[in-house]
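Removed from the display is one protein chain of the complex; every other protein chain stays in position.
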Amino acid sequence: MSNILGDVTQGTHPEKKGFWRTYVFSTDHKVIAKQYLALSLFWAVLGGFTAYLIRWQLAHPETAAPGAGWIPEPFMYEGVVPPEFYNVLITMHGTIMVFFVAMPLLLAVFGNYLIPLMIGARDMAFPRLNMLSVWVFALASLVLLISLFVPGGAASAGWTGYPPLSARAIYTGVNWGMNLWIVAIALEFAAFLMGGINFLTTTLNMRAPGMTLFRLPLIVWMQITAGVVFMLSVGPLIAGAVMLLLDRVIGTTFYVPEGGGQPLLWQHLFWFFGHPEVYVILLPALGIILEILPVFSRKPIFGYRPIIYSTIVAGILSFIVWAHHQYVSGIDPRLAMPFSITTILISVPFALIVFAMIATLWKGSISFPTPMLFALGTLGVFLIGGLTGIFVGSAPVDIYFHDTYFVVAHFHYTLFSAVFFGGFAGLYFWFPKMFGRMMNETLGKIHFVLTFILFNTTFFPMFFLGVGGMMRRIANPMQYEFLQPLQPINVFITGSANLLLISQGIFAINFFWSLFRGRIAGPNPWQANTLEWSTSSPPPHENFHKIPTVYRGPYEYSSPETAEDWLPQNQLGLEEVKK
Amino acid sequence: MLSWLPENISTYGGDIDSLMYHIYYITGVWFLLTYGVIIVFLLRYRRQEGQKAAYVRGDSLTQASWLLVPLLIVLALDLWIDFQGSEVWAKIKIDAPSSDLLVGVTGKQFNWEIAYPGPDGKLGTADDLEMENELHVPVNKVVHVILRSKDVIHSFFLPNLRLKQDVMPGRTIEAWFEATKPGRYPLPCAELCGFGHSGMEGSLIVHSLDEYEKWVQKNWPNKP
Amino acid sequence: MKDALNMKIESMTLTGTGIPSGKAGVWCFLASEITVFGGLIGSYLVVRLGSGGWPEASAHLSFSLALFNTLVLLTSSMTMVLAFDAVEKGDSKKLRTFLFLTILLGLVFLGVKAFEYAGKLAHGFTPGAGVFWSFYYGMTGLHALHVLAGVIVNIILFMEALGNALKPNEHRVELAGLYWHFVDIVWIFLFPLLYLT
Partner (left out) sequence: MEGKQHPNYFLIWVWLMVLVVVSVVASLILPKSLASFLIFAVAGIKALLVILNYMHLKYEKPLIYAFVIVPLLFALILTLLLFPDFVFHG
């Protein structure tokens, strides 16, 4: 504990350690990444289960959900979801998916695993802090799990937790569940703050010789931008969460109007974080596809620097768009328009990134193994999500679309594309590096096709629901006469969603099967350039036998310098040999 | 897709709808373009024996202009959307016309309480009439709604009028509309407000002018 | 094989900013702390300016206790920086003295704070007594927690200094100092925000 900030230079470990030190209390960034992977997959299963119950209730309200009969009484009644539990379900679904799946999977897993390897370092700048981070995250997970089982039930004010609904137990009947929810999220923030500090310091200080900032792989840029954006946006929400917790526990009135408080304040603090947060999730996913596209088109990334600048511009802009979640919440109407303008303008930097990706394909030599398929899937799905963001970004249009399924469709198109398409792309791509074995291609392709089709059949119809006026967060659309004609869509969506969930089983099978039976990968199965591929798979403790020296940028594919179509960053090229 | 919109019966609903269509066409074209280009590239440049990819890094200005020109178009379209949006927004939210009729709507778990000011036109006086979940208004009149909440946040949603406004406890928020067609329309709550949120619904009853007069006569028989 | 020395040499050839990692990390942490207190103080400002009428409530605060605490905390910042100075000069006796003084001053601050809270609570100014009191307890409470954390860090350093175990990690006195001064700066603003205006 006292040595948390010790440099890696002081923290050399002897090679041999017991089981506990190697797999559980390890300070090795690769082990920590895998621990995060295990936790996030655990939560993904739980998040998927909540989605199943939500979808069942929406399509077949007040009927027993198959396979849910075992859930005991205060929660469900022989498989039937009561309305108060429906609110718990969406709250937990949103919280789990955003904070306990997306963040750990995209930031903690890929960031931890890749940053040191890609910059040519032996570990993070603060390995012990890194270990602390995963354990704080595990604690957060535990607290969130416990919150499900305390008397009074779990948090049920939506993942956005708007007060006063969330500020006083009388409005929901939820007491400790909500308090623990706040604590869990605060702990999660603490874990990712540690992670962010580590990512940034590591990238600043631990780069291998020759690894200048503009030779970093783009995913590293994306990860640290995401980390910085996270660290700078989460502060006000931490303050806001403290206020919310105090409101609940010691009776302050920050958000309670009877005591002079301001419920609207929470919304501002939440979205000041909440919007940057969605880019915190998106950027690493974009980073993943930016790594994969050049490898499988055997071409350099088109416009490496412009992409970096766009990322930074998008990161900065993301701090001044937050009130687009509040157009109809009673903010000053004069405020809405500037926010609407900045919101829509943020499409410019993302357009650049998208165009750069497309230009990378141009005149490439493109092959389609599973990681490439998922990368292209991410791009395709994110495009729809981003473009529909323009609808809700326009303030007058959002008057109608706010809190309808149009928004639900929009954010599943963006989030799901980032988290699952992007996450799967990354897992299929780096699985050989992480575990030394290849994943099965056939199963992978089947998984992709099913996920891509079923994702679209699940979420595209939600746009129609939204246009038709269906509100989100309602437990039973059949209670509304004007929504009854839309019910067949809901039934269709639920059918697709169930198949989508089941088809993820293919991934699970592939994952575990390949873990033990997959083809041995070798150090560089994709013939990629970045440094992680220059060491063995999986890399040894402390990553490299000798710290590599870097001679060039990460995307020198099909370079005229060599006859091969790839040229690793650490390989001496013609020019260096001449010298 | 947008044909699923519920029937529009408000004076400014048309503006919102046409803005929606504009965005729909713009994004639709971009969608088709980008998807088209991606698919063409994927087919055209798939791996073939003995063919090496071109070494293009997009560094030079001529190459980067392949990014910059489309980007300028995006920027122009963005500003266009913003510009149109500002006009519609100003019309709806900032330059509200003066009211012909005032109603108070108070959200509470889990009902809309509706207060009509009565003949004196003022809310909070003795001749007020209170009703649950039924909002009666005349057609073609500008109605101002005074929104309040007794407990948590609710959201006053009239899909057919393209009107949605959260009600915020501790604050008074004003919204307005002018309905153009008599009938009965849904008035759900669109913000999560507790276990009874689902099903919190009232209705808007738009009367023709003489029907409205009858309704007024029934409720305030000795109107001065 | 790779022993500590080897790694040290290697790490010197790494490409970096020239800022020691520990320091960069702490500043990075402080950057996000700035937004925590920035958000809190910003909220306080707007809510206060928007509702008027708070000077009456803030008149109930004990100005003299807060003034005393201000002096205590400012002084503790000096002792902390003198402790760091002692590290640079390699004077471990002075280091122990100044760390001890800093801890002591921190504890005095917390003691006074506790006394102040008790007095307020006894007069019925509970956290629920209005939004001014919410902010009062919220802001000073969060700050006090930071002071407490700083005291704990300093105590750990002090213990190590006692056993001379600090030797290889002396730079951590500087890092702890950065944090401690930051907490001091927060108080520099809380004092006028709550007690003076």
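Think of it as A, B and C in the order they're written, each chain with its own count starting at 1.
In this section, contacts are C-beta pairs under 8 Å (C-beta built on N, C-alpha and C of every residue); 3 or more make two chains touch, one makes a residue touch a chain.
Every value quoted in this text rests on a predicted model; they were computed, and no experiment measured them.
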item: Neighbouring shown chains of the undisplayed chain, as defined at the top; value: A, C
item: Among C:Ala118, C:Leu145 or C:Leu196, the residue in touch with the chain that has been omitted; value: C:Leu196
item: Touching residue (missing chain; options A:Ala323, A:Val419, A:Ala475 or A:Leu567); value: A:Ala323
item: Positions on chain A contacted by the hidden chain, ascending; value: 204, 232-233, 235-236, 262, 264-265, 268, 272, 319-320, 323, 331-332, 334-335
item: For chain C, residues in touch with the removed chain; value: 17-19, 23-24, 27-28, 30-32, 34-35, 38-39, 41-43, 45-47, 49-50, 67, 70-71, 74-75, 77-78, 80-82, 85, 88, 177-178, 181-182, 184-185, 188-189, 191-192, 196-197
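By our rule, only the chains that are shown with their structure count from here on.
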item: Mean-CA-position distance for chain B and chain A (Å); value: 30
item: Multi-partner residues of chain A (at least 2 other chains); value: 261-262
item: Shared interface positions of chain B, touching two or more other chains; value: none
item: Chain B residues touching chain A - in the complex, by the definition given at the top; value: 1-2, 4-6, 15-16, 19-20, 23-24, 26-27, 30-31, 34-35, 37-38, 41-42, 45-48, 51-59, 63-64, 66-67, 70-71, 74-75, 78, 81-82, 85-86, 88-90, 92-94, 109, 151-153, 155, 157, 159, 162-171, 173, 186, 188-199, 201
item: Footprint of chain B on chain A - complex, ascending; value: 82-84, 86-87, 156-158, 162, 164-165, 171-173, 257-258, 261-264, 297-306, 328-330, 333-334, 336-337, 340-341, 344-345, 347-348, 351-352, 354-356, 358-359, 361-368, 376, 379-380, 383-384, 387-388, 390-391, 394-397, 399-400, 402-404, 463-464, 467-469, 471, 473-476, 479-482, 555, 557-560, 565
item: Residues of chain A defined as touching chain C within the complex; value: 2-3, 5-10, 12, 121-122, 125-126, 129, 193, 196-198, 200-201, 204-212, 231-240, 242-243, 246-247, 250-254, 259-262, 265, 269, 272, 542, 547
